[in-house]
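Got a structure here, written out as structure tokens. Questions coming.
Of the protein chains in this complex, all but one are displayed in their positions.
Chains here go by letter, A, B, C and D, matching the order in which they are written, and residues are numbered from 1 within each.
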Amino acid sequence: MFVYFTRRLLYLIPMLLGISFLIYLGLELTPGDILSYLLPPEAIADLKPEELIAMREALGLNDPFIVRYLYWLGGILQGDFGYSLASGVPISKLVLERIPATLELSIAALLFSTLFGVILGSISALKRGSLMDNSLTVFGMIGVSIPEFIFGLIALVVFALQLEWLPVGKRLMPGYDSYWDHMPHLVMPAMVLGLIMTAGVMRYTRSSMLDSLNKEFIRTARSKGVPEWRVNFIHGLRVALIPVVVLIGFRLPMLIGGTVIIEQVFQWPGIGDLFVNAVRGQNYPLVMMISFLSVTAVLFASFLIDLLTALLDPRIKLE
Amino acid sequence: MSADQKVLSVKDLKTYIYVNNRCNKALDGVSFDVYRGKTLCVVGESGCGKSITASSITQLLPKLSRIESGEIVYHSERGNIRIDQLERNGPEMRALRGAEISMIFQDPMTALNPVYRIGSQISEGLQYHSKNTLAQLKQTSIDLLRQMGIPLAEQRVDDYPHQFSGGMRQRAMIAMAMSCKPKILIADEPTTALDVTIQAQIFELIDELKQRHNTAVILITHDMGVVAELADHVAVMYMGNIVEQGTVDDVLRHPAHPYTEALLKSIPILGKGKQQQITPIQGSTPDPYQRPKGCQFEPRCPYATERCQTFPDSQSISATHDALCWHSEKVLSHA
Amino acid sequence: MPSQEKILHINGLKTYFPVRKGLLRTVAAHVKAVDGVDLEIYRGETLGLVGESGCGKTTLGKSIIQLVGAVGGQILYHEGEQTFDLLNLSPEEFKHIRQKIQIVFQDPHSSLNPAFTVFGSLQDPLKLYGVKTKAERRKIIGDLLEAVNMRREQMDNYPHEFSGGQRQRIGIARALCVNPEIVICDEAVSALDVSIQAQVLQLLQEIKEARGLTYIFITHDLSVVEYISDRVAVMYLGKIVELAESEALYRTPRHPYTQALLSAIPIADLDRKSDRIVLEGDVPNPVSPPSGCAFHPRCPKFKSLSEPEKQRCMGESPQLSDATQLTQPHLVSCHYPN
Amino acid sequence: MKIRFLLPLVVTLCFATQLLAMPKNSNPLSDSRVRQAIAYAIDMDTIQETLLEGKAIVADSHIPNGPFKKPGLPKYSYDPDKARQLLKEANWNSSQELDMVYYYSDQLTVDLMTAIQAYLSDVGVKMNFRKLEGDVGAQLWTAPKDPQNGPSAVKWDLAYGAHGPLALQEYFSRYKTGDMSISPADAKVDSMIDVLTSTADIAAQKKIFFEMEDYMQTELFTLPLYYQQAFIYESNKLNRNGGIYGNPQYNYDWDVTKWTVEPDANGKMVMNTNTGPMEFFEHPWFNPGLFITNKVLFDRLISCDGGLAPTRPKMAKYYNLSKDAKTLTFELKNGLQWHDGSAITAEEIKWNIELALKVPNIMPIFKTTFSYLEGAEAFMNGSASSVSGIAISGNKITLSFAQVDPNVLLTFTQWAPLPRKYLEDVDPAKFQQHPFWQNPVGSGPYKVQEVKMNDYLIMVPFENFHEGVARIDEIVAYPSKDNDANLVKNASAGSLDYGFTKNVADVKALEEMDHMRVIPADIPYTRMVWFNKYAKN
Partner (left out) sequence: MTRRPTRLDKKFDLLREKTEQGTLKAPSSNRALNKLASNKLAVLGLAFVTIMILASVFAPLVTQYDPQKVDLRMMLKPPSADHILGTDKIGRDVFARIIYGGQISILVGLGSALGAALIGVSIGAYTGYKGGWWDSTFLRISEVVMSFPQIILVLMLVTILGQSLMNLIIIFTLTGWGSLYRLTRAQMLSLREEEYVQALRAFGLNTFTICFKHILPNALGPIMVNITLSTAMFILQEAGLSFLGLGVPLNIPTWGNILNVAQDLRILQNYWWVWLPSAVTISLFVLAINFVGDGLRDTTDPTMQG
């Protein structure tokens, strides 16, 4: 078990190296002077042109590509993510400010979609071929076929503007920044994102559950005379959950990506919003760094999912 | 063989399977009896309906299938129970499963749930059929495993199925099946996935348990060798019918159905050397959706006559021996 | 009838599969699937290769046609005066020798490509071995189908239109299409129903006689092997433990494992109930086979041996040697054969 | 006699027209007939009525309507037949495709482009449009090395954009030879611009403006499309208490200190607005009044009216511009304070002007004003350590100009001094990136209380503001660009009390809301099409 996880963790290193290399390559390909986001603006201010040249030399900006890359990587390892082209603010600061918002939204959506997806998917599988199953399937399909922003906009018009049940967007209201004050703001974006994801989880749970219900051990369980709920849930769902958890792991990138558009619709001040603005403003270092951080987040999250899978599946745990 | 020794009688059982929007008459009128402490071997080639027979008895049929007609009567101590009339997974059926009639399956790897410990899977049935504390349940699991000849049962009871070898898994399956001391044990090809040396171990075990608990065993197999070694009674199946049944002596020494006869001639027998003659059965098993009109074996049968175009009646050869063939006399005399 | 002409000489063949373990998935050990096998095969004979699952019989077969790579030893193929080491061939030799040894597989469902007709599946090998025109190829494939008791026209059918027995026949036809000398039958009848099994066995016999083939017949079914083989080799944990004329091996098995194996088989003959020797335990893990004689932990005879004898079994690996000194060699790998 | 007098004139005029109409190089757009044809082909009146929903004024000159605009300038009203005829005269090659670029990313621009494309195609001119990406400025305004013959240093034929300088001169001064990417050297234009930028005499200015406008519009150097309006919107809760309306993109005497809003449940007056900071506070030297923070956090030396005409001193106790317009004197009020309580000194103003000379992204009229100071050149090229034209004595600042700048007072109505102690170390090239702009300290009626960058900004009255403490308890600004994409959403949800927009679609939506009012304001902002008249290679 320990070896398995250590190996899984070690495995992240070459992945992150590869990704960081790609990111740096992208950074070099984009126009702009690398120096301007390697140094804080105040530092550049103190330099004369000849000092700047010396600085470039000292910073290794004239070094071979690979050396420059290593310097850059070294900076990242020490928490130096560079500076935003637009404001000169350290990227780490910008990102840190936004992380709680995105986490809040994506975790809420994840919990919502997992809970409902698994419940509805199981019901669908158990009632296979029934009206319930068919309508859930069709609704699920419709759910993944509507562009998410349209879904979001319609929800916004209906619930915020027409019915006035929920705020129109944003995350914080001045003076109301306790955790519970976020809740009314969180409901709509989390629901919209969650519902879209629920469809996928539901469909997958359904097929995984069907698969599991077709397994021999289900018949074994029945042959022991245990009640149906036990057969279906203790035996069927328990085993069906393993691939569902794996799927959720696979969908993490989608989740992080999914917030990009939803954050735009609901003025949610998260990473996605920062990212889109950086793309629009051609703030290359910020674009690249957010990409890098989101990949890193995905990788670590999928590592956590792996842990969870291993806890669910003794076959992995004891490998 | 007195009637009170009968634990199960099946009469004219018809089970049809409705997969792919078609109707496969997997069992088309099957009758047999099972006796306390005796082994009935159901033998036949793949697709003949032997496994469907087994799962009809416990109503563990695939979803898209149905018992159409006939009777399955379990002669319990509390009187006769018409299994075919019970709701598939209803409480009455569940009370029988595991407690009175239990099953072991072909592949112990897939038949065990990979995510639960062996011990809890063994005692799960017991949990529902008796009132035991968790500690008692665990102790029972350990005892059962020990009885099945698994070394270090105290430790292995906490293992997961994939930590067991194939033979041990099948022993665990048997422990599970025997946990409530059932009256009938149905073993559906229990050794097909195992090596011969392991198969021998498993058969020894089943035989021993049968002796000890006076359990009736229904053993589904395709191996005539297994039949010869283990069976008290034999039922030979072909295309959803029992074409011949009787004691093992009746059937193996005096086959009265051309199919049984041909089957026995087509297999090489160990120890008979290179000189032995084997005679293949001509043709192949018909498509279950395009069955011959009368006798199902007619197209491949060397004895076939025009009469075989009508479905044969069961011919009684002796008190214990029946065959489903118009020409059984001829077959008997030929052998 | 088998001649005394050696066609294939396998010498100390080893096929190992790495087992990766630990943090960096380094190769921690090897599964010694085939661990030093010596075997001579004579032109025109049928050599049966038996053993339980995991004993290495299939790997041995696949190593011979190099579907899996051997890590050591030699496989010498004799053709007239020439000898080729199959593990060290030049590209031209390779193409020449490839067609000499062919294989028939076990599973009738996966042995044919579901996307192609029989003709489609079989024509590429023929093209490779120089049959240029389509008409020629059709003729050859048609002839082959007839040789396996099928109809010529069936070459245009897809695998799902055939029954299991028919597919197995097509598998045989495919192996024959390049006129091999040796055919390895890897569990060729194991997946078939008994009634079909007999048909295929008979077909294999007929073809062998008609074409003068040499068979290496791999199976776990000892009855079938007895019926079809001239000589039989018994494998246990990657090694051959007994090798003899079929008659001799079945009548007087010398190795305790062979004895146990034979006794464990249920016989479909009520008059011949044997005394069963039930082996204890399971086959050991081939990654770390027991020391000395790999069979000693399960050996029924081992228990009755004296202490120094036991030490020998546990410490010294027995060699395959002739135990009887009769006219026909009867090789056993046991310190204390019966 | 009359005839004799007129004839040469007519001949000359005809000749001149003929001469003017000739293509000046291989580029057909250098032929004014082609340019005029394009102007005739576009039905601006219909566009104004429909696409712009009447929320704009069709333009017939660069500069907006007013006293400086010559009456009766040529109008190119929709006349497709005339367009076709002009094209025919100019031998227009109908297979040629014009490449039109733009840089706005809104839907209206695309719709407008599409409409123009349709009109042009109607008269047989093919046009394709595309949005510029990347360094838009360089792609638009790179001037060719040879200002006479080109070839052009930019790729496009037509560019859609807008120009909205504070000072009217700025509309034309950019056409000076060698400064721009589109017009080959034209001695007449150059001489007019020279006059335009050097006199502070209103009458002289007016004359040359008329001349310039006429020349540009007849020649159609550039095609003015429409004058944009800005629309101020307010919720019914907001009361300006007599504060005037004016150009909302700039600073004027709007008396924000007098404003009130309906108190909320807690009795607190909170005004919600937009254009709060997203990543940083935009500094007020580039856009002096576009964002709420530019307006209320910083104070100016002089105040002006809604049309941006200077009216009264503000931070200054008084100001005085000499008759020759070459000396400007201020005296600062006593006891002026920054938000942190430290004093605002005259010395600090000098330092501010010197810094402004070095900051590259600064409003052009500021730059012009400051660079006309005596000794500014020497300071900028490093040969002097300070600007000799700025003299300090106590609270008094005297600015001496080497050259007359007609906009000198305008500059000081918009330009805001900044506290030296926070910005002493700033790199002028990276002015905006200085940490100061994360939480600035200003001198205006409101000061920053809490910034949650990208969530909200809370500003509260500055207790020591020299014109009295503001009445609204809190101004809450939600982050947005000046073109707030979520305006309609937030306004209809009641979370906007004040703001302004130039987006026509938003205005329509705002007008439909019962709780909002919309007040249009004229702004000097002309949408136009630039013709690239250089030869292309």
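To be clear about the criterion, a residue touches a chain if its C-beta (ideal position, glycine included) is under 8 Å from a C-beta of that chain, and two chains touch if they have at least 3 such contacts.
Keep in mind it's a predicted model, so treat the numbers as computed, not measured.
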item	value
Among the chains presented, those that the missing one touches	A, B, C, D
Contacting the left-out chain in the complete assembly, out of D:I47, D:V154 or D:I232	D:I47
Of C:T83, C:S110, C:N179 or C:S288, the one touching the omitted chain in the full complex	C:S110
Listed residues A:S84, A:S294 or A:T309, member touching the removed chain	A:S294
Footprint left on subunit C by the chain that the document does not show	62, 65, 67, 94-95, 98-99, 101-103, 105-107, 110-116, 121, 124-125, 128-129, 171, 174-175, 178
Chain not shown, touching residues in subunit D	43, 46-47, 49-51, 105, 107, 110-111, 113-115, 117-119, 128-131, 133-134, 485, 488-489, 492, 505, 508-509, 512
Contacts of subunit B with the absent chain, listed as residue ranges	16, 18-23, 63-64, 66, 68, 82, 85-88
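One rule holds for everything that comes next: only the chains that are shown with their structure count from here on.
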item	value
Two chains sharing the most contacts, counting C-beta pairs only	B-C
Gap in Å, rounded to a whole number, between the CA centres of subunit B and subunit A	53
For subunit B paired with subunit C, centre-to-centre distance based on mean C-alpha positions, whole Å	33
Multi-partner residues of subunit D (each touching 2 or more other chains)	none
Sites on subunit A at which at least two other chains make contact	none
Subunit A residues touching subunit B - in the complex, by the definition given at the top	215-217, 219-228, 231, 235, 238-239, 242, 312-315, 318
Complex interface listing, subunit D residues touching subunit A	105, 133-135, 278-280, 425-430, 432-435, 437-438, 450, 452-456, 458, 474, 476, 478-479, 486, 489-490, 492-493, 495
Complex contacts: residues of subunit B adjacent to subunit A	55, 58, 60, 89, 93-99, 102-103, 105, 107, 110-116, 124-125, 127-129, 160, 162-163, 173, 176-177
